[in-house]
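Here the complex is missing a single protein chain, while all its other protein chains stay put.
Right, subunit A next:
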Amino acid sequence: MKMAETVDRDGGLPEDLLITILMALPAKCLVRFRSVSKYWNSLITSTEFINIHLAQAKPLLLFHHHNQSYSLRLDNESLDMWSNSEFELPSKREDDDFQIIGSCNGVICILNTLQDHGQSIILWNPSIGKSLNLALPRLSDPFRGIFGFGFNRQSNDYKFVRVVTPQYPVGCHVYSVKKRSWKAIDVSPALGCIKPIPSVLWGRSSSYNYAFLNGVLHWIVDREEFGSRFVLSFDLRNDSFGKVMLSPYLASKLDEWMSILVYDNSVSLFLNDLDTRYIEIWALKKYGAMKLWARKIRINAVGIGLAMVCRQNGEILMTRYPSDEVVSCDPQSKEIRDLKKLGLSDYAGSFVESLALLDELKETENGKVEITQSATSAVSSFKCFH
């Protein structure tokens, strides 16, 4: 007969049983209970606990609205308002301009422009009220960036990526939260001179449009000199770039609205032709060693803007153009339903309440300062890009 572990600590509860109780608590509560005891503190801030907590978190959706507010809803049929959804932005100064780049594991990546005419990145976990500020290595003016943010499960590390365009050879800066430092990545000159595809009309720049799947970031880019389009990928596991060609059909659609998202657990392209009034989704599927673009959806639809995020039930949240009202598109029935209660949104993405970043910088009280310093000091080593 198997004997139960009898660790007489904290009400006589063995650690695995204490963990199951703590798992049922919201992140804010866990942050507070760090001060119960040294044991609780080390348990709650351990990477293992943070990862188990993340794995059982309820799927939520994060919205950014026209009135600059944020809201969180449960990713269920009725998209119920999430009870803990009131959160405030990290301190914002008068001239700050926040733009959500994306979110991963409950950490929201925000690009702050205008601040002293430079740019900085804020990694913000609203569930635990923690944010990290990263000063971006400065660039001289005509250069722009395409951005992405993701998590490398193998090294348990959040990474922010900026690819500098148009510039030859392509420049790239990667910030590792774990290492607290920037790194310049050499990009093969074979990529040529690339730039983000023309910005979509509704104000959301294609610079922030990426799909993150299984540790790899994907953007749609245009190759400057030939006017050809392809999907640029960046693998966070080994900091390497890759290239996925488009099918001749997709490559011919240069004049249509195109964006990238994760759909059907695949990197997918959303195609929106206002003239012929249809929307299409093409998913990048693996067939043995081959990767091919397969058309998953074609729906006759008028006045659709952006495909924002795929829901748990397989529906896709989209916006109406130009109003930015939110609609839910069911690919099976091809039905597009209005979701008036969601208001006007220019961003929606998957979100979870998590303890991510709680284990960062815990050894130093002034960790926040340190990260800014290391980020700033790294800037000097990027003079070659100026």
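One rule holds for everything that comes next: a contact is a pair of C-beta atoms (placed from the backbone, for glycine too) under 8 Å apart; a residue touches a chain by one contact, two chains touch by 3 or more; residues count from 1.
Criterion: contacts and distances are computed from a predicted model.
The listed choices are "Dynactin subunit 4", "S1 motif domain-containing protein", "SKP1-like protein" or "Ribosomal RNA-processing protein 42"; the UniProt protein name belonging to the chain that is not shown reads "SKP1-like protein".
Per the touch definition above, the residue from A:L25, A:I52 or A:C193 contacting the chain not shown is A:L25. The chain not displayed touches subunit A at residues 1-4, 6, 10-14, 17, 20-26, 28-29, 31-41, 128-129, 365.
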